[in-house]
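Yeah, one chain of the complex is gone here, protein chain that is, but the others are all in their spots.
Entry: chain A
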Amino acid sequence: MKSNRFFIYLSWLWLACLFFSIDSLYAQQSGQVKGRVLDQEGNPLTGVSVSTKRNQEGVRRTVSDQNGVFVLNNLQIGQQYPIVFTLVGYKNHEETDYLVSAGDNNSLLVRLTEQSSELEEVVVTALGITRAAKSVGFSVQQVGGDKIQEAHETNLVNTLSGRVAGVQITNSSGGIGASSNIQIRGQNFVSGYNYNNSPLFVVDGIPISNNNEQSTRAFTGRQDFNNPNFTGGEGEVDYGNAAGEIDPNDIESISVLKGPNAAALYGSRASNGVVLITTKSGRGAKGVGINFNSHVDFGTPLKLPDYQYEYGQGRYGVYEYVDGMGTEAGKFDNIMENWGPALNGQLLKQWDSPVDPQTGERIATPFVAHRNQLKDFLQTAKTFTNSLSIANSNDKLNYRFSYTNLSQSGMVPNTDLRRNSLGVNAGYQIIPKLRLDVAMNWVNSGSDNRASYGAKNDESVMRMFLYMPRNLDINSLRNYWKPESGQTEQHSPIFNMNGTIWNNPYFVAYENLNGNNRDRVYGNVKATYDIRADLKLMLRSGRDFYNDKRTMRHANSSSQYKNGYYQEDDVYFIETNHDMLLSYSPKIHSDFSFNASLGGNLMAQVSKRLGAIAPRLAIPNVYNLTNNGEPLLAGNTYQEKRINSIYGTAQIGFRDMIYLDVTGRNDWSSALPKANNSYFYPSASLSVIASDLLGWTSEKFNMLKLRGAASSVRRDLEPYRTLPNFLVTQGWGGETVAIHNNNYPNENIRPEKVVSYEFGFDSRLFNNRLGLDLTYYNSRTTDLIIPVTLNPSAGYDTKLMNVGEMTNHGMELMLSGAPVRSDNFSWDIFINYSFNRNKVVSLAEDRGISRIRQLERWASLELRTENTKGDGASGSLYGDYLIYNDNGLLTHYNGFPQEENGDWGYLGNVNPKWIGSIANDFRYKNWNLSFLFAGQKGGVVHSRTYIDGINAGSLPESLPFRDENGAGMITGEGIDISTGQPNNIAVPVRDYWRSYYNNDRIATFDASYLKLREVKISYRLPQRLLQRTAIKGASVSFIGRNLMLWSDVPHIDPEVSAYDGQFVGVEAMSLPSMRNFGMSVNVAF
């Protein structure tokens, strides 16, 4: 400590001498130039670098103060000087040959104009520091607030789709409030799958949650802190990802820091990158500005399954309705299959045939196909968004209030979503040195009913329609209560002895409601104190809090809940961050710039759940936890984690041409065992403006920046994973029992480690009309924390271990061009392209660990190294498949194709070979037209719709070989394994196709697709029209999203992510994605 202090004194002494010597050298013949620097609106600009250099004389340099005032000293009277004004974000300004006269009358007023050229673009980087893009040595890509707002997506994450190279967004479904999955540069981590690979979301410096809190029908709470409890029960309703509900209207800009390099300062949670969101603060507004935005949007399904319309309900071509219960064998009136008679309009007794009041006999009606069952059921989704903001600022105060109301009705009848967002953002310069900023956002969102999903869920809309008899007129289902039942039994054509086995979709939509109400508050209070001109202290405290109250109802006679069901689930989450940051930016030397920051952070996260289920209702249709016909199932969980950190960063710049950054951070995590709970991670990056350095800069060659970065990031884990414990649950007879936790922890777990590096360049050519930015990155994760899947004989499902090694490398390319640029017309093109390659280098083969199952829903997501019949990459699916012999012939036994499902085979990898997008912007006078194409090449998608739909005989793939009556036989092509001869056993068509198509591999497709993601036309009213009104600006725009899809995958949109977005690449009967058309009006007063 003593020696440190000595050094500090020494350096100060040295600095003082330096300044003194410069001053004393030129003291004698001095004249000076004083002046002010303002922006175009007349606001003073602080921190403008003012410099001059005349032959033989040294450089004079100063910086403008709070009021924009600068003084250049030591100039020779009577001489002419070029004076250059520079400020990040503004165009350089030069006063050529300014004559310095004697006396004090050399005053200069300069107005700088804001820089719009990409060359001088500024970006927000870690800790919210705004920097010139050129000084950043790692990959950052920024999306402007206007693009985000104009996309009018309900889920914020979707607006980034196709906008940022290397960022993959997967939308889970077209349902209201649906989740989106976001991933940057592939999967670095294994435990807990996708949500552990989500980037960190930071709003105005404060991390906010992007958790996806799921409620399952078997309430068990959350087991994994960063990951909802996927294995504890089957999720059925998507409650959205937490970052999706930030109001796009409040966003000034989004910066995506892609690699761990960029993120080293945010701590381990940022090792998958950071999405930095800066909200509008009213700063820079002049006079009261009111902005009103109104948007209306209509959504229809982008792609629905192609059903077959040739055969109706039944089996082996036979069907007749008796009572829907199968009491008469061979009539097949109680089965959910379309393997029945041909739909030729022949007269058949059907469920919705009228009953002769005299005889009580059903009167046969024509057996015909109803083509638009699903289309007739689904509605046009409507979204209305109204947003109002008021902003103002003066030299001391700035503020912005905003309010947005969103109301949405979904494609599925009786589903809705509403959201009210209220934001306050204000700053006040209390005294010249002390500034206080406050940002608070309150979001209330909720729904009376969200549609349910899932391929095992009888209430999933797509599943109900997949099994719906093709001959059923959907209108006959609209009165969904059985008339005589007194609203206790639904009207459904298919029963077994005890009730419905197939739900009436209207019954589900109007009676089985999944509601929620969620309050969220996030924001921060920040104080900034200028200790000296070059030393600043910032203290900030921020919080993200939400409480979500959910109710799930299942009415009596629901197929899975014959006696009704009611569940409540309370989700509580809070994260608090206290930060302190000391920034030092001395002016050391004309050639060198230096700044450094030292900070600390205290993070505390608490998550709570409280839930109860009445598994059977005593009184039908009364939804109350005390109306329980059976003992309540209830539970609660509590999880807490803290991380304390200190961090520091320093940057040295040389002549605005070379910048070197170093950072370091040390974390202490409560979730790690004491011996391993402190970990340090460093990073360094370098940016070189080679074009300036080498003197290449010219009209045609505007800039070449080379950059490189390296970092080492460590990561902790969810809490309570270091000590073994017992789970106390309800067991035998409803009594309390205990079982040893199936997921065995590890007392010696170490933090995971990602070492990564990246390098790239950014170049601007032809008057900045062509820009190319390329990044290559490589990362290696070691000490992976994996809940290793054990075999059942080991007793435990998983055991937490540090095993294995995984690498990712890839490339990101951003190309921007302006083929046409004139006063009235311009055309801009932006291209993003990226690929990522993942490799599971090793697991722990020496300890017998060669495969790790991450998630299984039919197809199984597993990590296998290359030597275990796997492809050695993360994101690979394994599953069962048909057995072909060595000669490529399909093997049969008793006429049926043989399937292997003991040792599962490789199906494909869900991660695309590459993803890309092209955006075009055309501007003609006040008109603007833009469109965005986005897509992916490669990767696979596994479709449950395909398998179940063919099994049910509802998709056209099931048609071949059915005869005119709907029966028919197939002799499968291939070999009979018992005889070794070609198969010659004929079996019924239905039975054959059902075994042929009932395997995972046959339903796994190449997921390549191209989408017309966005088309937008906008018109800005000319200023001259508005001159005499109070309106400062007005615009109208039309927008379409997800308009077209090109892909070879049958029946579904390949861009899917099953459940609530956690299982990318698997389709499990989520609602189809939506195509939107919208219009919005924006008026500013």
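Everything that follows uses one rule, which is that a contact is a pair of C-beta atoms (placed from the backbone, for glycine too) under 8 Å apart; a residue touches a chain by one contact, two chains touch by 3 or more; residues count from 1.
Here is the rule we go by: contacts and distances are computed from a predicted model.
J.: According to its UniProt record, what is the protein name of the omitted chain, chosen from "Phenylacetate-CoA oxygenase subunit PaaJ", "ABC transporter permease", "ATP-dependent protease ClpP protease subunit" or "SusD/RagB family nutrient-binding outer membrane lipoprotein"?
T.: "SusD/RagB family nutrient-binding outer membrane lipoprotein"
J.: For the chain not shown, which residue from A:L466, A:A671 or A:I947 touches it across the whole complex?
T.: A:A671
J.: Of A:P724, A:P960 or A:P1022, which sits in contact with the chain we cannot see?
T.: With A:P724, A:P960 or A:P1022 as choices, the missing chain is touched by A:P724.
J.: Among the options A:T736, A:N887 or A:Q1027, which residue touches the chain absent from this view?
T.: Of the candidates A:T736, A:N887 or A:Q1027, A:T736 is in touch with the missing chain.
J.: Using the touch definition up top, pick the residue from A:F201, A:Y239 or A:Y744 that touches the left-out chain.
T.: Touching the chain that is not displayed is residue A:Y744.
J.: List the chain A residues touching the unshown chain?
T.: On the chain A side, contact with the omitted chain comes from 5, 8, 12, 315-316, 325-330, 496-499, 531, 535, 537, 562, 580, 582, 598, 600, 602, 615, 630, 636-642, 644-646, 668-672, 674, 677-678, 719-720, 722-728, 731-742, 744, 788, 790-797, 799, 847-851, 880, 893-894, 896, 900-904, 988, 991.
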